[in-house]
Structure formats: structure tokens, C-alpha cells
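Removed from the display is one protein chain of the complex; every other protein chain stays in position.
This part shows chain A:
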Amino acid sequence: MITFMNNSDSEEEPCNERTSLMSAESPPVPSYQDGLQASEAGEAQAHRVEKARSPNNIADGETSDTGVPVRESTSENEEEELTLKYGAKHVIMLFVPVTLCMIVVVATIKSVRFYTEKNGQLIYTPFSEDTPSVGQRLLNSVLNTIIMISVIVVMTVFLVLLYKYRCYKFIHGWLILSSLMLLFLFTYIYLGEVLKTYNVAMDYPTLFLVIWNFGAVGMICIHWKGPLQLQQAYLIMISALMALVFIKYLPEWSAWVILGAISIYDLMAVLCPKGPLRMLVETAQERNEPIFPALIYSSAMMWTVGMAKPDTPARRPSQQTRDAAEDGREDHGSPSHADSQMSETRSPVPTRPITSLDELEEEERGVKLGLGDFIFYSVLVGKAAATASGDWNTTLACFVAILIGLCLTLLLLAVFKKALPALPISITFGLVFYFSTDNLVRPFMDTLASHQLYI
């Protein structure tokens, strides 16, 4: 079953998340659709190639371990074509949640004053930015960044060690605790602020009921079973809440420097041979076991229920991929991995009748993106909305830049077929566009608008 463990950072956990985009190496699996032809399934099967699981948190669907008959792909070309065809779908499947998350964050920032007021800082960023001189401010922000990144690194390594030494219960407990905090406490604060902004009266019993229901269903959905879309919705909300916390509590310059630093860190952690994320994925691959319910957003998950071959369903690599991806990044965030999981998806039995084709496994290509990616994208856009004087133009420019970065990353994923960090390209584009739009484009557009000239 697919579990999403929401690794929201509790206050004590470092909030950074490593994001890594992993491409599933699993051979493309024919997506299951009602009425999907068996032939397609057969063809898909042909394409299924045993591939090593991508070590990153996102594990590719492994067909290998399951013993699904793997026939060497009939032709490299066909496989590539399938990859491309589904690649475009994946891009759309990821655009929607990322966009939704950003919309929620921007809407909140623009309307609720609370999140733009400066009310203190996290303990991870102890240096204040209220200093008079520019140099001092810069120094403070760099120091803040160093502290934050080192906390993240430490937590990640800690998590990898825990995983290596099989302290699963500890990790589970940690994840559950952090998601509990996120779902209840942060939601309570958020709801309180929204109600205050719109001057809506609410009594405590109703509030308690609403939050209890929200939190309980969220816990179940994320850590256990639940409808896919509800899971996705909860993950988006959680990412948005986390991003809002970051936007509120990170001082300005620190936020930008942290964004830059974390994308560099992500790049290194995922691609270097000794990077913690990579080690995590490799360990998970060696053990051939599912990793914890991780903080990964998956766009298409299905449970296989007994129908498919006995060997396949139970230990779907997809689960591993997801888990692997997640637990690596626990320290606060979920490492984001985008994983295009070609093979694993299990369809819930009750909703989809599974054909008796024994080889047909409900698999749909899904793409996985770590929640940390969501969070940092939203932090970038939210900060742009909060602090840019050009307001909407800057926000819009950052939004487009991030989406294009995501597109490019997915393209690279399709080309390289291994875990890739999702942060660097998008964050770079976003930062470039933010600073350039704010400083260069805004005066230009303002002057044009005042004379009502159009370009």
C-alpha cells in the first residue's frame, strides 16, 4: 500500500528537505486503464526491463525483484517513445500539484497579514538581520545559512545511519510525531489566523471538531491507506503549511541564501557517490525492501490487490522507491525526489476491476516528487509575493520560471533515468527571475503602464 509519510518538520527538526528527483529505472509499465487492451499490457510487458532500482528515495518500480516476467524491451526506441509519451503526462501530473501548492501559499500570503509580520526567528537562524550595515546583514545571513544547512546535513546523515542500522521503529515514530505536529498544531495556527483576517467568529467546540477530523483523516491518509486524491490533497496542504512557516520565520536575505545553498546541497547529496541520499537509496536497493512511507508526492498510485502475479504486488519496488526516498530526508523535510516510477502503481481493488491477465499489473506510470521540493518552490514564490515591490509580476515570473525548471528536470530525468535533484534548476531559474524581475523589469513595466504603452 502506498503510504505517504508526511515528514513535516516539527519545530525541532530542521526544515530543509532534500529534494531529489529520481527517475525510475523500472521499465515502463503499461498504464492500467479500464478497458485497457491486453495487447498493450503485453507490449508493456515487453518493455519491462529489469532495471536497478534507483537508489534515491524514489525507487523505480522494480520489476526485477518481483519476478515479473521481464522481457528485454523489444526495442530501445519503443521504450524511449513510451518514456516520452508518458513524460509529457508526468509533467502535467506534477504541474498541477505544484501550482496548487503555490496558489495556496500566495493566496495566504497576500491576504493573511500574519505570515508577513516579523515575529521572531527560528532557533536555526539565530542571527538577526536587523543590523544597520549591509555587510553585517550579509554576514549574518550567510551564517544563518551555514547553521541551517549543517543541521540538515546532520539530520540526514542521522537518518541514513538509522536506516542502515535498521532502527525502523525509531524512524517511524519520528515521522509520525512530526506529521502529527504539522497536521494539528500548524493547522490550528493557520486556521486561527485566517479566521482572524476575515473576522469570522468561531467557537472552540467547532474548531476542535474540525481540526480533529482534519488531523485524524490526514494521519490515516498519509501514513496508512486512503484515496489517492485525498492523500495528494493532504500532502499539498502540508507542504503549503510548512512553506508558510518558513516564509514567516526566515529573515529575508537568509531565505534567499538558504534557497541557493540548499539547491547546491541537493545537487551534491543526490549525485555524489558519497552523498547521504545516494547511500540511502543504494542501501534500500541492496536490501530490496520498502523504505518507510516517505515524504513523497506521487501522482499515480494504485494498490495491486492479489490479482497480479504473486510475486509482484506485495513488494513493489515502488513502495521501496517511495520509502527510500523519504526516509533519507527526514531531517525535516522530505527529500524531494522526483521519481518517475514507471512500474509501480497499484490500483485499489475495489475501484478498478483488475483483469485476470496474470501478467498485467496495475501499474501506472506515476511520477514522484519529494515534498521538500514542493515546500521550497512554494517558499520561493511566497517570498516573492511577500517581499517584492513589483508584486504580481514578480510572483508570476517566479512561478513560470519554477515550472519551466521542473519541466527541464523531468526532461533530464527521462534522459538519464536515474535519481535527479529537483531543486537546483528550478530554484536557480526562480532566483534569477526574481531578482531580475524585481530590479529590472518592474521599473520598465511601471513606466510603460503609466504611459499606457504596450509592448
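Basically, a contact is a pair of C-beta atoms (placed from the backbone, for glycine too) under 8 Å apart; a residue touches a chain by one contact, two chains touch by 3 or more; residues count from 1.
Operating definition for what follows: contacts and distances are computed from a predicted model.
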Next item on the list: If you had to name the missing chain as UniProt does, which of "Gamma-secretase subunit APH-1", "NAD(P)H-hydrate epimerase", "Septin" or "Short-chain specific acyl-CoA dehydrogenase, mitochondrial" would it be?
Entry: "Gamma-secretase subunit APH-1"
Notebook entry, point to check: For the chain left off this view, which of A:123, A:209, A:272 or A:440 is in contact with it?
Noted result: A:440
Next item on the list: Taking the full complex into account, find the residue in A:96, A:123 or A:449 that is in contact with the omitted chain.
Entry: A:449
Note to self: To test your reading of the contact rule: which positions on chain A touch the chain that is missing from view?
What the structure shows: 77-78, 80-81, 84-85, 390-393, 396-397, 400-401, 404, 433, 436-437, 439-441, 443-445, 447-449, 451-455
